[in-house]
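Just one protein chain is left out here, and the rest sit where they should.
For clarity, chains are labelled A and B in written order, and residue numbers in each chain start from 1.
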Amino acid sequence: MKNKYIVPAVVVLVVLVIGVLYFNNSGSKNSNPSSIKLGLMLPLTGDYSAAGQNIQKGMELALDDYRKAHPGSSITTVIEDDAYNAKMGVTAYKKLTDIDKVDSILMLSTPVIDAIYKDVVKSGIPVIQLGVQTVGVADDNIFQFSPAAEAPIGFLARYLGDNSGFYSKKVAVVYDNSSAQLSFFKAFQDNYKKDFTPFIVNSKNDLQDYASKIANGKYGAVVVIESPQNGALLAKDILTVDSTMPLLAFDAQLQTGFADFGRILGDTNKINGAISMWFKAGKVDQFKQEFKTKYGEDPGFLTDFGYDMINAALNTYDKNDATWVSNLKKFSDPNGVSGSISFDRDGVRIQPMTITVIKNGQLVPTDQVNL
Amino acid sequence: MEYLIHIAILISIYGILGLSLNLVVGFTGLLSITQAAFYGIGAYTTAILLTGTGMNFFLAMILGMVISGVCSLAIGFVLSKFKDDYYALGSFGFNVIIYSIFLNWQSLTRGPLGIPGIPRPSLFGFTFSENIWFLLLSIIFLILVYFVCRFITGSSFGRVLKSIREDEEAISVFGYRTLWYKLAIFVISAMMASIAGSLFASYITFIDPSSFTLSESIFILAIIILGGLANNKGAMIGAACLILLPEILRFVGFPDDIAAQMRQVTYGVILILLMLYRPQGLVGEYKL
Partner (left out) sequence: MVNMDIIPQLILNSIIAGAIYSMIALGFNLIYGTTKFFDLGYGALSAVGGYSVFYFYKTLGLDLYVSIVLGILIAGTIGLIVYKSVYSKLRERKSSGMVLMVAALGVLTALQAIIAILFTSQFQTLSQSAGSERIFNILGGVITQTQLITLLIGLVIMTIIGLVFRYTLFGKAVKAIGDDEEVSKIVGINTEKIVSWVFFFGSAIGGLAGILIGFDTGIEPTMGLSLLLKGVIACIIGGIGNVYGGVLGAFLLAFIENFGIWQISGEWKDAIAFVVLIIFLLFRPQGILKR
């Protein structure tokens, strides 16, 4: 191809693209009032793709269930990848709102919501965000589907700080150098009034060295604020080096990702006696059954949240955005798979919490734990 | 139109990045894979100054260029001690080191939490909050950078750079202090990348370290190789293509459950095909 044809070829390509975009999607701001168009903006590639894929699976299951329960309803979804990155997320957001003209967006990524929240507020469509929103949290059309870091982690920190069976030991706190877990760690730091040593994980290799350090340093208690697989790897490595496990305390990530944790650790009986944060969940067994039937595996990390997000959105639907938003603010479902669902004044989820103990390899809720 | 304006802004920003890297890689022949570091320094300086002190955007941009310039002077000096492939590796190394600083100097950069709420530029009371005005601003900077690059590469300074690329020993025999030229162009390139960073930070309003990784540097390199090394127009066309390609792929009907990954596969395959069938780049002059 001769050089002089390149530039005109590119120009023609660009014009074609613009044409395609506009003819494909012009004026389709939901011309059919009884159909709902949801935008699902998830990290499907990159470091958080495992979580994104899980959430997508939970969402697809919820859509299946909804369609079965409401035959004749018309729900379409547009799925875009934001790779847990602000630039990709802004691009995806613009495409979803400008080209696809979705009625609502369900998403996970914290950096993305932090970048787009002003535009979202202007647009008025309800946006349900799973991850933490760190800036601009207010009474608006953005709903955070996980509780603010303060709530569950603060609860855990105060609980542990009140238990001499825990704090009298040498305490290590292990967390990832990522935005979500850093927020959790800060919440822990603010609420745990006793001494501890932090261990920051940058890559999986660190876990092995930290396990050695923890075992050798005679740490009697470890707070694990980690993704389920990293938590499992850490537990595995500690077990290898030191057969007397320290007392482990997990944050709520363990509960939603217990299947993943078990898959990596192998035998969850090895950590009997460990403590975990727990959100009182609803019809979990039914969810697990359906998930297994549809996908052939146990529901993994965050699948339950994905399921609930779709239900929350669809059960409060109204074709008027302001009404839909107001319905969401008032929404309450004590039987959400990920736990009871309701929002506080700023649209942040409130979840009743309790402490669980691992007995016989399973999470068993308990009100009193003797450490 | 919002979506298209957004794409156009991204193309302008990456166009500036491509032009800046082209000066070092295409014209001078130095395989530098650390452009994202200077991009990041510009972005972080702007972000920190704008959110922390409310300084004017353009002033912050200039400060970003200064800091980028100083860092690149030091880095360029160390890199100049390396030959050929080791140069590339050393530059990788600096990218990783600077990325680590963004990630771990949390009292300054807030680490993985990133810096949100970066305001848009304002000048004499006018704020570039509408995206269409920001696009105009980006295009103006792109054009400025383009003309500076054209000037540099067309001048006698540029001829020395090309000679360094072709045969450094020969030209140093003639009395040209090649180190000075290499450092100068490296610094200029870093300052331009910093401009792109400032624009990026203010446009997206949120930055975190994940935008300035080694992969980003590799992406910028791919832009100029695709567009055609040592060709200023090529750098901009390369940016346009590599930004547009994934966007076009959004509209290809892959099945939902594997769409995102299929787009990656297609992207990878297209890169391979482009290298197989057009290795000199879309408008390349420098026959590789």
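Going forward, a residue touches a chain if its C-beta (ideal position, glycine included) is under 8 Å from a C-beta of that chain, and two chains touch if they have at least 3 such contacts.
Note that the structure is predicted; figures quoted are calculated from it, not measured.
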Omitted chain touches shown chains A, B
Contacting the left-out chain in the complete assembly, out of A:Lys186, A:Lys236 or A:Lys294: A:Lys236
Touch assignment to the omitted chain, from A:Ile75, A:Val121 or A:Ile200, lands on A:Ile200
Any idea which of B:Ile171, B:Ala196, B:Leu226 or B:Cys241 touches the chain not displayed? B:Leu226
Per the touch definition above, residue among B:Leu4, B:Ala88, B:Leu137 or B:Ile171 touching the missing chain: B:Ala88
Where does chain A touch the missing chain, residue by residue? 45-47, 49-50, 52-53, 177, 199-210, 212-213, 215-217, 229, 232-233, 235-236, 239-241, 243, 260, 263-267, 270, 300
Since one chain has been left out of the picture, which residues of chain B touch it in the full complex? 25, 31, 78, 81-83, 85-86, 88-90, 92-94, 96-97, 100-101, 103-104, 214-215, 218, 221-222, 225-226, 229, 258, 261-262, 264-265, 267-272, 275-276, 279, 288
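One rule holds in what follows: only the chains that are shown with their structure count from here on.
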Interchain centroid distance [CA atoms averaged], chain A/chain B, Å: 33
Under the stated contact criterion, what part of chain A meets chain B in this complex? 1, 3, 6-7, 10, 13-14, 17-18, 20-21, 24, 44-45, 49, 56, 60, 77, 79-81, 84-87, 90-91, 94-95, 97-99, 111, 114-115, 118, 134-136, 177-179, 182-183
Residue numbers of chain B touching chain A in their complex, please. 1-4, 6-7, 10, 103-104, 111-114, 116-117, 200, 204-208, 210-211, 233, 237, 240-241, 244, 247-248, 250-251, 256-257, 259-261, 263-264, 278, 282-283
